[in-house]
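Here the complex is missing a single protein chain, while all its other protein chains stay put.
Think of it as A and B in the order they're written, each chain with its own count starting at 1.
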Amino acid sequence: MPVADRNGTRVWRRRTQAQSLFHWAIWLVGTAIFVYCWQMISEATTWFFVWDAPRISADIWTRATPPRWEYVTQLGEPIWDTLNIATLGTIIAICLAVPVAFLAARNTTPSVLFVRPIALLVIVSSRSINSLIWALLLIAIIGPGILSGVMAIAIRSIGFCAKLLYEAIEEIDENQVEAIEATGARPWQVMTYGIVPQILPAFAGIAVFRWDINIRESTVLGLVGAGGIGLQLQASLNVLAWPQVSLILVVILAAVVVSEWVSAKVRGAII
Amino acid sequence: MSVELNNVLGTRWRKPPLIQRAWLRRLLWIGFFVYLVAAVATIEVNWLRVYEGLDRGLLFILAFASPDFLSRSTDIWNGMVESIVMTVAASVAGIAISIPIGLGAARNIAPLPVYLICRGIVAISRALQEIIVAILLVAIFGFGPLAGFLTLSFATIGFLSKLLAEDIESMDRVQAEAIKASGSNWLQWINYGVQPQVMPRLIGLSMYRLDINFRESAILGLVGAGGIGATLNTAFDRYEYDTAAAILILIIVIVMALEYISGIIRARVQ
Partner (left out) sequence: MLRLENLSKTYKTGDQALKEIDLEVPEGQVMALIGPSGAGKSTLIRCINRLVEPSGGGAWLKDVELTKLSSRGLRRERRRMGMIFQEYALIERLTVMENVLSGRLGYVGFWRSFLRRYPQQDIDTAFRLLDRVGLLSMADKRADELSGGQRQRVGICRALIQDPDLLLVDEPTASLDPKTSRQIMRLICELCEERQLAAIINIHDVALAQMFVQRVVGLRLGTIEFDGAPGSLTPDVLTMIYGEEDWESTIRPVDDDHGAAAE
């Protein structure tokens, strides 16, 4: 226990001198880094616009309200596309994530030294890069459209699903696997009987969770030309049609709320 | 031999289906396939365009083997620094703001009006996509990293406050009560009864959010809110795949490094 000696009386301290020095140093460095970052941002900012911000936002607000409600009739198809991008993307991602997860899990991978690092690299690459960037990339390769959106969502989701799934696989009860092995089952039978039933609830939960996230992400994919309601948003922004923008934002918000509700319900039903 | 056994011997056995009602089961399957067909049908694919794209796809994959860090090195460097600066500043500001809001959004320690306000802030922040917030903030504050900084801070608040509040709501009541019983005031109570219980997870979540913020900062440039995204977008537009590959590799490496560091920190605080 750190105890300091002061004028002959022993005083309890929370930390020893070295510890508190270290603590202060960390705080000091942290603050210095933050101040430095803030200065960089501040230098790159045109403060004139910032001081003008209240006026501009009030201006945008008056232009954007009320939303152009009749425009909603033209949003049916974009919404349908958005839903399809999210759903198909999720289905493809799940199908591809399952094998990756089994290759990445320590207890099912065929080789810890060679296969596992590759699977982990696939996961981290897919996770590190935002679906908008994947969409940009795919548009550059195969052209704008829904297909690029579906593939962008799928590629981005593989890593997410595979990561959660392989963590679930690593947490299974090995006793059950052992019991199936002891019956003389083949490796594939061990997998379908010993492992799959154990991870099925996690699997369903992950799929629905990711679908919910994908609905959000697919609403903005159109900003770069990958289909869905984002296309309308981009078009309206380009012509500064603020009432349409505000309507689209309302629709996106509604879609997000509905998808979150659906996903919560389904996950509640599974678990 | 019992009667029931006699009844079942020789009968086929089937695994009982998940959904007992046969018509509902079939309806769900049919519905699923109809939807799948309808959804796939909406995808208009220009196969010629895809075929032409395959070459470019190959080029891009090859570009990963020989990424070009040099020819646009100044742009990449400036963009990366801006991304990192935005990430760090926004994470610090976001975390600092999230803590009071997270406390306010926990039903077991906040009074009802405060709870409702804080939950409202959390809900708005979570419902709005980062990129949409960025578009609006760029329109208001002009181009530059300030809009990106504000966007990321705002998104951090929604994420961190919600998880922090849930963590506080599920904490061990007895430990907190023991502190209250010693006659502490509200701040002391938070400091001694609540903080030690949620601190490890708060640190873990903050590290995770730092990681997310960096990944998000890479797209903010697409709408003019600063960071590496602008450089990346230019590279795609000019079909400079080797530069784009270099940027993507940098992003992946930094994310991996962040995950590694956060793994160490989380292991230490828990």
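In the analysis below, a residue touches a chain if its C-beta (ideal position, glycine included) is under 8 Å from a C-beta of that chain, and two chains touch if they have at least 3 such contacts.
None of these values were measured; they are calculated from a predicted model.
Hidden from this view is one chain, which touches chain B at 1-2, 4-5, 8-10, 12-16.
Panel shows chain A; residues 173, 175-176, 178-186, 188-189, 192-194, 197-198, 200-201 of it touch the chain omitted from the view.
The rule is simple: only the chains that are shown with their structure count from here on.
For the pair chain A and chain B, the distance between mean C-alpha positions equals 4 Å. Contact residues of chain A toward chain B in the complex are 30, 33-34, 37-38, 40-42, 44-46, 49-50, 53, 56-57, 60, 80-81, 83-84, 87-88, 124-125, 127-130, 132-133, 136-137, 139-143, 145-147, 150, 216-217, 219-220, 223-224, 233, 237, 249, 252-253, 256-257.
Within the complex formed with chain A, the residues of chain B that make contact are 35, 39-40, 42-46, 49-50, 53-54, 56-57, 60, 81-82, 85-86, 88-89, 92, 127-129, 131-132, 135-136, 139-142, 144-146, 149, 215-216, 218-219, 222-223, 226, 229, 232-233, 236, 239, 244, 248, 251-252, 255-256, 259.
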